[in-house]
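A single protein chain has been removed from this complex, and every other one stays in its place.
After this line comes subunit A, so read on.
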């Protein structure tokens, strides 16, 4: 049985819009509009979509803080809203915009309190905390009150707080928002290790597609509350026919040498010394070998398909 399962999950919000001078009409807006999802234990799922697509709303329903307007959800075999307190022991949640730490107390105190709140055996708690302290570099600010932490420091604290009770599922809503390059890398490699260990299921929303590239084999893209893609990143590339590219620098201007099947010339620089090939099949090796035969090959670089580009194309499609 999947660890997370939803069928036709919906959430409508009622909003009041101005209709004429004084009248306001109530409108139902579907933020999540029938989502079917099954996530197996140990999966790392990237849940992405443009602003307002309904990602956070979905996570709120899966964690039990928001009642769905329709459809069903099961997480760890529990009904999130009805069994919220039981579910809370088995999941960890990081909403990048919010804090679950005690604002006025040092980070260390928050961690100690969480041990009582989640009733974690002392040894287990200590082991997990030691691990997070090492991997997320917490020691420097462990005794600082949470309100004085920088965003990146707090976020590392939040992730630790979400993991101290050993959750089966970790929901992360934009955990790398506003982090500098170093913190981002620390968080990413930490999450990658966590996923690789295989005990924790990860559901991650982000606008930083590098997070997805590094962490998630499976990608669910939603738009206007509906799933528009569910599969691997490679499948997404295939769907949009996005290609690897080979960029070569030549000693002499490009003269139209025949290239192996699958490779096509995409652009030639004005002076003719730099050519970009698209690879729809075949290998970069074949192409380079063919070019090397001309004797004017100076430099080669291979570019992987660009995730930003393909996702932008997906978002731009009418839902």
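Keep in mind that, in the parts below, a residue touches a chain if its C-beta (ideal position, glycine included) is under 8 Å from a C-beta of that chain, and two chains touch if they have at least 3 such contacts; residues count from 1.
Keep in mind that, in the parts below, contacts and distances are computed from a predicted model.
Of the candidates "Integral membrane protein", "Acetolactate synthase", "ABC transporter permease" or "Sarcosine oxidase subunit alpha family protein", the chain left out of this view carries the UniProt protein name "ABC transporter permease". Contact with the omitted chain, checked across A:3, A:66 or A:310, is made by A:66. From the set A:24, A:98, A:298 or A:313, the residue in touch with the chain omitted from the display is A:98, counting the whole complex. Among A:6, A:56, A:160 or A:201, the one in contact with the hidden chain is A:56.
Of the listed residues A:86, A:134, A:239 or A:313, the one in contact with the hidden chain in the full complex is A:86. In the full complex, subunit A contacts the hidden chain through residues 13, 56, 60, 63-67, 84-86, 88-89, 93, 95, 97-100, 102, 104-105, 109, 112-113, 116-119, 145.
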